[in-house]
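Right, subunit A next:
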Amino acid sequence: MILDTQLLYGLVGIFLFSLGLSSAFASSALLRRILAINVAGAGLFLLLIAVAYRGPEINPDPLPHALVLTGIVVAFSATALALALVKRLRETDDD
Partner candidate 1 sequence: MTDSLVWSIALPLSGAILSVLLPRAANGIGLASVLGSLAAALAVIWTVADQGPLTYAIGGWTPGLGIALRADGLSALLLLLSALVAVAASVYATAYFRQAEQRQRFWTLWLLLLSALHALFLAADLFNLYVTLELLGLSAAALTALSGQREALEAALRYLLLGLLGSLAFLAGVALLYTGYGSLDISTLTHRLSPGLTGWSAAALMTSGLLIKTALFPLHFWLPPAHANAPAPVSAILSALVVKAAFYLVLRLWLEPFASLSTPELVQMLGVLGAIAVIWGSWQALQAERLKLLAAYSTLAQIGYLFLFLPLILETSDETLRHAALGGLLLMALTHGLAKSALFLAAGVVQQHAGHDRIAELRGTAQALPATTFTLALAGVALIGLPPSGAFLGKWQLIAGALQAELWWMLGVVLAGSLLAAGYVFRLLGHAFGQARYPARSLSIGRQEIPALGLGLAATLLLGLFSAPVWSLLAGLAPAGGLNP
Partner candidate 2 sequence: MSFDAWLPALIVLSSLLPGVLIFTLREGSHRLRTSLNLGGALLKLLLVGIMIWGVFHEHVYESRWSLAPGLDLVLHADALSVLFVSLSTLLWLVTTVYAIGYLETSPHRSRFFGFFSLCVTATVGLALAGNLFTFVIFYELLTLATYPLVAHRGTPEAIRGARIYLKYTLSGGVLLLFGVIWLQVLAGPIAFVQGGILSDLPAELHPQLGWIFLLMILGLGVKAAIVPLHGWLPQAMVAPAPVSALLHAVAVVKAGAFGIVRVVYDVYGVEFAAELGLLTSLGLAAAVTIVYGSVRALSQDNLKKRLAYSTVSQVSYIALGTAILGPIATIGGVVHLVHQGVMKITLFFAAGNYAETLGIHKVSEMDGVGRRMPGTTLAFSIGALGMIGVPPVAGFVSKWYLGLGAVEAGLASWVLPVLVASSLLNAAYFLPILYRAWFRTSASDWPHEQIPARRLETHGSLLWPPVMTALLALAAGLFAAAPYSPLEWAELIAAREYRQ
Partner candidate 3 sequence: MTEILAALLVTLGLAFFIAGSIGLLRLPDLYSRLHALTKADNVGLGLLVMGLALLTDDPFIALKLVLIWLLVMAASSASAHLIAQRARRRERGT
């Protein structure tokens, strides 16, 4: 059951990652691409947290948790910068 949970969520994570990655390559709209990258990142985080999970009784492996926390902050930073660039680009279009 532990393995199943790990497996299940891990596979979902991988699926989300693949989905996000391919639609990031496929879509042309900038905002959508940013969304897709975030979904892909979330998929990876899910994979890591699933790997860390060791059942309802045992404490999970804290290392991936720390990695994901770092990852979330990094992903936010990148998204914020990307969105600011998009915004600026629109402003130059308007001007």
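Selection rule: all candidates are chains of the complex that A comes from, given by their letters.
The definition used in the following text is that a residue touches a chain if its C-beta (ideal position, glycine included) is under 8 Å from a C-beta of that chain, and two chains touch if they have at least 3 such contacts; residues count from 1.
What you are looking at is a predicted structure, and each value in this text was computed from that prediction instead of being measured.
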Subject >> Numbered candidate touching subunit A, per complex, among 1, 2 or 3 >> reply: 1
Original post:
Hey, which residues of subunit A end up touching candidate 1 in the complex?
Top reply: 10, 17, 21, 24-25, 30, 33-34, 37, 40-41, 44, 47-48, 51, 63-64, 67, 70-71, 74, 77-78, 81-82, 85-86, 88-89, 92-93
